[in-house]
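Every protein chain but one is kept in place in this view of the complex.
Our next item is chain A:
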């Protein structure tokens, strides 16, 4: 039975609208307010970097986007779908939004190839052969051909992180979230992961990254958001942000790390 459109139903999302739209989001853990009214818009195909000091709410913010963390107040729309809705179809959201973590979080009892194949087969019930073909291509794409049958424990941190990226991509998401994905890596392997992410961004994947890699942010991002103490202090395109920061807090932060 077709349901009549209700007054509060959002109009259908079209690709010219922001793919992710965050409006006045608040989040408290216990009595501590981590996010104090954050808003941002991400357009399809954009790469966004969120930077800021530890504890400023960066990771919490991107965890809210795929509903790993429930927001206390505010609205997050992903392709027009309200994430902060108790009736949210979480599977529908999570096949649109992929996520890569700081600690890779691969499944240690599965090989690299199985890690990439698991979710599409178990969750999306896709055909195994078709998924395997896609997974092998993704493993080649992240330059791990030959490592298909290695277990995560046999791979280096950078290799594991690239498997994790391939694992997310195999769900064919529209948006990728990267939560400090190079923070646990040694300096030499950081590069191999960043190259992979840069390629993705250049191919037009919408990427939202929390990162401390300023040079990378400057090269890859279309837009930089600077957060501090739960608010977005300022945001601008990278050239403007790095060379011409307006807010004192931004200047202090950049002064400390650049």
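One rule holds for everything that comes next: a residue touches a chain if its C-beta (ideal position, glycine included) is under 8 Å from a C-beta of that chain, and two chains touch if they have at least 3 such contacts; residues count from 1.
Note that in this section contacts and distances are computed from a predicted model.
**Q** Given that one chain of this complex has been left out, which of "Serine/threonine-protein kinase RsbT", "Amino acid ABC transporter permease", "Cbb3-type cytochrome oxidase assembly protein CcoS" or "NADH-quinone oxidoreductase subunit N" is its protein name according to UniProt?
**A** Hidden chain, UniProt protein name: "Amino acid ABC transporter permease".
**Q** Would you indicate which residue among A:66, A:161, A:182 or A:196 is in contact with the undisplayed chain?
**A** A:66
**Q** Check each of A:171, A:205 or A:245 against the chain that is not shown and name the one that touches it.
**A** Answer from the full complex: A:171 touches the omitted chain.
**Q** Out of A:24, A:85, A:130 or A:154, which touches the unshown chain?
**A** Hidden-chain contact among the options goes to A:154.
**Q** List the chain A residues touching the unshown chain?
**A** Counting over the whole complex, chain A touches the hidden chain at residues 66, 68, 90-91, 94-95, 98-99, 101, 103, 105-109, 118-119, 122-124, 150-155, 164, 167-168, 171.
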